[in-house]
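As you look at this complex, bear in mind that one protein chain is not there, while each of the others sits in place.
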Amino acid sequence: MTTTKHRVGEHLRDQGVSRRAFLKFCTASASLMALPPGLIPAMAAALEQARRPSVIWLSFQECTGCTESLTRSHAPTVEDLILEMISLDYHHTLQAAAGEAAEAAREQAMKDNFGKYLLIVDGSLPGPDANPGYSTIAGVSNYAMLMEAVEGAAAVIAVGTCAAFGGLPEAAPNPTGAVAVMDLIKNKPLVNVSGCPPVPMVITGVLAHYLAFGRLPERDAYHRPLAFFGQSIHDRCYRRPFYDKGLFAETFDDEGARAGWCLYRLGCKGPSTYNACATMRWNAGTSWPIEAGHPCLGCSEPRFWDAGSFYAPLSVPTDLSSSRILTAGAAGALVGGTVATLARRTVATAATSRQPVTADELEQTL
Amino acid sequence: MTTIADPMGFLLFTKGPLFNIAIAIFALGLAARLAEILLLGRRPNFAEPRAGEWLPGLRTVVTRTLPDPGTFKRAPFNVLTGLIWHVGFLVALLLFIPHIELIKGLFGVSWPGLPNPFVDLVTAVTLVALAATLVHRLTHPVKKRLSTIEDYLIWAVTFLVVLTGYLAYNRLINPYPLALGLHILTAELFLILLPFTKLTHIFTVFIARWYNGASFGRRGVQS
Amino acid sequence: MSALSSIPVRVQSVSHGTANCGNAVPILHEVRHALERLIATGEGTQIDLNAIPFGPEDEAHLLAVLGVGEVRATIDALGPTHVQETAIPGVWLIDYRITEDQRLALHLDIGDIPEILRTQRQDLDTALTTLDARLTRAQGGAQFES
Partner (left out) sequence: MSPIANPVVNPEATAFNLERGLAAFRAEIDGPVAAFFSSCVHCGICAQSCPFYLETGDPKYTPILKLEPLRLVWESEFTLWGKIKGALGLQQRVTDAMLAEWEELIYDSCSMCGRCSMVCPVGNDIQAMVRKSREGMVAAGHAPEGLAGAAVRAVKTGSPMGLQWKTLQVQIEHVQTSSGLTVPVDQAGVDYLVMLSSMEVINFPEYLEAITKIFDHAGVTWTLSTQCFEATNAGIQIGNKDIAALLVERVVDAAVTLGVKNVISPECGHAYTAIRWEGPNLIGRRYPFRVFHIIEVMDQLRAQGRITTAGKELDRLSLHDPCNLARKSGVIQQQRNLMDLVAEQFVELPEHGRFQWCCGAGGGVSSNERAEPLKLAAFKRKKAQIEAVEPERMVTMCATCRTQLEEGLEHFNMDIPVVGLTELIADHLVDKEEPT
C-alpha cells in the first residue's frame, strides 16, 4: 500500500486523473453525500488538500454482507478512487496477508498512526459481560480487540446494522450477549452506517465526507449521518403519492401490486425507516426493494428483527395474541360478575332490611 | 434508553409489551364494568305493557345519535361540536387504513377504508371541534358546573390521541418512530382509562339507550 | 408450501398513465424557478436528480417534457460524461457515467454553459508548457499523438 504522506490531490494527479475527471469525481461524491451541487467547488478544493488516512477495518459477528456490498458497489472507479484516497491497512477478508502477518500489520498500523487512524467495524460483538469465546480473532476476543483498537482511533465508523445496533446476533434471545459498537464506545467520534447491508454508496459517502472535511458528518439520535438517514424511506418513496391517495396493494398479486401502489398494508416499514435506498437505489442504481415490489423491512433501524412480522403493517402490534385479550376479558367478566353479584346481594339486603316508611313516621316530621 | 435517544425502542415498547398491558387492562376493566351493569339487571315488571321492549330499545339506540329539533335549536353549538368530533373521531378510528390493519390483526375482521387525505382533513376538523368543546366546557355555566377533573382528564387524553395521530400522519414530529410511539402511547392511555372513567360510555351508551328506549317503548312512547 | 412451479406467473405490462410520474412535475417547477433566477440575476442552478425519489417513469416523463436541443457534447474523463442541451435554452442535462456506462450522477444544469464543459483554469497553467513542448517537437517534424 502506498505512503500516507501524499495529499489526495497530488496522489490523484499522479494517477493521471485530470481536473475535469476530478470535478466529475467530486460531483459523484457530492451526489453520494447528498450534498447540494452548489457545494461541489468547495468540496473539490478541500479534497485536493486532504491527507490520506490509515484505516483499520475490524469484522466481528457479521456475515461479510457489508463488505460484499461495498466491494460489489456499482461504481468501481469511484470506489477505487475513494479507496485510493485511504490506506486500508487491515481488513482480514480483503487483505492478502493472513494469520500472524495480518495481525502484525494491524499492530504496526495502530502504532504508526496512533491517534490518527480511522477505525471501521462491521458486526456486533459479545459484550464485556458475555462469554468472550463466542467470537475471537487470532485468539483475541472481539471485545478486547475493539477496545485496544479504539484507543488510538481518530474516529469510529460502525458499518452495518450489526455493528450499529447489534443486528441479527442481538435479536431475541441474543444467545451471544451481542452488543452494538456504540454501546461500548463513548469517548470517540462515532458514526453508524446502518443497513443490512448498508447502501454501498453511503459507506463511501461517509468516507468521502471524512476526507473532504476532516470530520464525521452531522448525525441523528442514532449517530447515523443525516445526509443519508435524515429522511425516511416513506418520505422519499416514489410510491408515496399512492399512500397519500389511499391506494394500496393488498396482496403481492393484486391489481394494486401490479399498478405499483403503496405497500403499507403488505408490511412496508418505510414510514419508520430512515435510509437512502429510495434515492440511491441498489445494483448500479437499477432498483431498490420497494421498486421491486417488496415492502421495506426496516433493516437500518434498531431491533428490526424483533419488530414483529416483516409482512405485518406498521400499525399492528408486534406481539399479537387474541387469546390474551379473551383471557383478560374473561377475568374481567369474572371480577365484574363477582362485584355485580355482591352488588345484587347489597340491593337485595337493602330491599329486605329496608325499614318501610309509615304515615305515622312522616307525621312526626310535620 | 430515553424516548429521545431511542425512538425505535420506544415505538417497539409501545407496540409490544405496553400494548399487551393496555389491552389486558382494557379488556379486564371493560368486561368487569359490563358485567357490573348487566348482572344487576332489572326487577320484574308486572305492569301490562303497551308495546314490546326490544324494538323500541334498539330504535332508541339509533335515534339518540341525533337530537330532536327543539334541542338542536336551543343548543346548536353544543350539539354540533359534539356530533362533529364524535363522527370525526369514529371516522379516523375506524376508516383510517392503518387502524383497519390493526383491527384486522387483532380480530381478523376488516372493511374498506377512506383515502388518507380525507381522513387527514376529518382529523383536523375533529381537533378544532374538540378544542371548541373544551372552550364550551370552560365557559358554559352548566358544563362548568358539571365538569370534574375527570372530564378535563378525559378531554386531554382524547385530544392527545387525535393530535398525536395527526402529527404522526403529517410527520410533524421527528423522527417518525417517536411520533408513532407517542400516538400509540396516548391511545393505550385512552384504553387503560376507558373502563374506569366516563369513557366507558363508548360501550355503555348502547345499553343505556336501550334501557331508555325499552322503558319508554313498553309504555308506548318512542323515545 | 407447494412447488414453485405451481405458482402461476403472468407477465403483463401495466399502463400506469401518469400515475408514476408524480414526482416529475415538482422538478419542472423547480427548473422554472431556476430559469427565472438565471434571467434575473445570471445565477445558475444545479439540480441533482439522484436525490429525487423517482419512479420508473418519472425520469422518462421529465426528459420528454424538456426535449432535445441543439448542443450535444461528450467529455472523456473518468468515463464518458454526456452533456445535452434541452429544448429549453439554458437548461442542460448532464449524465455522468463511468467506463462501464453506468450512471454516476444525473444533473440538470440551469445556466449559460455547464462548468464541466469550460476549460479548467488550473489546467491553463500547463497550457503554455504543453503547447511549447509540442511546438518544439513540431518544428522537429515529430508525429503527434493526442
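As written, the chains take the letters A, B and C, and residue 1 is the first residue of each chain.
Methods note: contacts are C-beta pairs under 8 Å (C-beta built on N, C-alpha and C of every residue); 3 or more make two chains touch, one makes a residue touch a chain.
This structure is a prediction, so every number in the text was calculated from the model and none was measured.
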Shown chains touched by the chain that is not drawn here: A, B
Residue among B:I21, B:V79 or B:I173 touching the omitted chain: B:V79
Interface with the unshown chain - residue positions in chain A: 335-336, 339, 343, 346-347, 350-351, 353-366
For chain B, residues in touch with the removed chain: 32-33, 36-48, 50-51, 60-61, 64-65, 67-68, 70-71, 74-75, 78-79, 82, 140-148, 151, 195-196, 198, 200-201, 204-205, 207-213, 215-216, 219-223
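Keep in mind that, in the parts below, only the chains that are shown with their structure count from here on.
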Chain whose Cα centroid lies at the greatest distance from that of chain A: B
Central chain (distance from its CA mean to the mean of all protein CA atoms): A
Euclidean distance of C-alpha centroids - chain A vs chain C, Å: 32
Chain B and chain C: spacing of chain centres that average the CA atoms, whole Å: 56
Centre distance in Å when chain A and chain B are each reduced to the mean of their C-alpha atoms: 38
Contact footprint of chain A on chain C as seen in their complex: 12, 14, 16, 19-20, 22-23, 45-48, 50-56, 58, 75, 77-79, 81, 96, 98-100, 102-105, 107, 115-116, 120, 122-123
Residues of chain A that touch chain B when the two form their complex: 220-222, 232, 234-235, 243-248, 264-265, 271-272, 274, 301-303, 306-308, 312-322, 324-333, 335-337, 339-341, 343-344, 347
Chain A to chain C touching residues, read off their complex: 17-21, 23-25, 27-28, 30-31, 34, 36-38, 40, 74-78, 236-242, 258-260, 278-280, 284-285, 291
